[in-house]
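Note that this complex is displayed minus one protein chain, with the remaining chains in position.
So, subunit A:
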C-alpha cells in the first residue's frame, strides 16, 4: 500500500512538472500547447548531448555534473520554447483558436521528427545513470535517486509558485490570465510576459526530461508523446490554468495509475486513468481547483 502511494507520487511529480507548463500557457493565452511534451523529450536529448560530449564522468561527480547539466538544459529548452512561441504561435495570435491548436500539433511533429532526423530514430542510453541505495520507509522501497529527484521537483514547483505569487512578473501573468486586453491597457508588456511564461514552462519540461533520462536511462524521440497526454490529463484534473491545480493533478494522476493498475490489472490502467479524465470533463470541467471558464477548446 505505501509502495503504491510512493510509486504514484514519484511518477506524479514528473507529470506535475510537465503539467505546469501546459497549465501556465493555457491560463495565459488559452492555447493547448501540444508541443509541450516534446520539450520534455528535447530536454532529455540536450542533457544527453551535453553529458556525452564531456566524456566519462567519475561516479562521485555524477550528481554535481547532473545538476549543472540540469540548469543548462533548463535555459536551452526554455529558449527553444520561446523560439517556438515566436515562430509558430505569435503570428497566429488573434486567429481562430483551432488554427493555433493545429499549429501546436504541427510544432510537436516538427520537434519529434527533427530530433529523429538529427539524432537518429534509435533509443539512446543516458551516459549518467542514477542508481543508488534503497531504503525501507514504512514498508515501501524508496531509493536515494528517487528522493533526490523528488526534492528537485518539489523545489522547482515551490519556487515557481512563489515566483508567480510574489514578483511583479508573476502578478503580470495572473493579470493577463484574467483579462489580456485590460492588462495591455494598464501598460503591461503582454508579449514580454507571454515570452517569459513559455520560457518557464519549457524550462520545467526540459528539467523533467533530464531527470527522466538520468533515472530511467532510456531516451527516444517519441518519449514526449504519451507523457504529454498524461500531463495534459493532470492539468485538466487539477483545473487547467491553475498552477497549484497542475501540481495536485499530476500527483493525483500518478496515484490513480498506481492504484488503477493494482485494482484492475495493468491492461486496464490507462482505460481507468482516461475514464477519470472523461468523468472530470463531464462532471466538473473546471477540475479540482480551476475557476469558472466560459470558453474551452
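Methods note: contacts are C-beta pairs under 8 Å (C-beta built on N, C-alpha and C of every residue); 3 or more make two chains touch, one makes a residue touch a chain; residues count from 1.
Just so we're on the same page, contacts and distances are computed from a predicted model.
Within the choices "Ni,Fe-hydrogenase III large subunit", "Aminomethyltransferase", "Branched chain amino acid ABC transporter substrate-binding protein" or "L-lactate dehydrogenase complex protein LldF", the name that UniProt assigns to the complex's undisplayed chain is "Branched chain amino acid ABC transporter substrate-binding protein".
The hidden chain makes contact, of the residues A:166, A:218 or A:284, with A:218. Although one chain is not drawn, the whole complex shows that of A:91, A:106 or A:123 it is A:123 that touches it. Checked against the full complex, the candidates A:3, A:62, A:161 or A:195 give a single residue touching the omitted chain, namely A:3. Seen from subunit A, the chain kept out of the figure touches residues 3-4, 7, 10-11, 14, 116, 121-123, 125, 129, 131, 134, 141, 143, 212, 216-218, 220, 222-223, 225-227, 257-258, 260-262, 265-267, 269-270.
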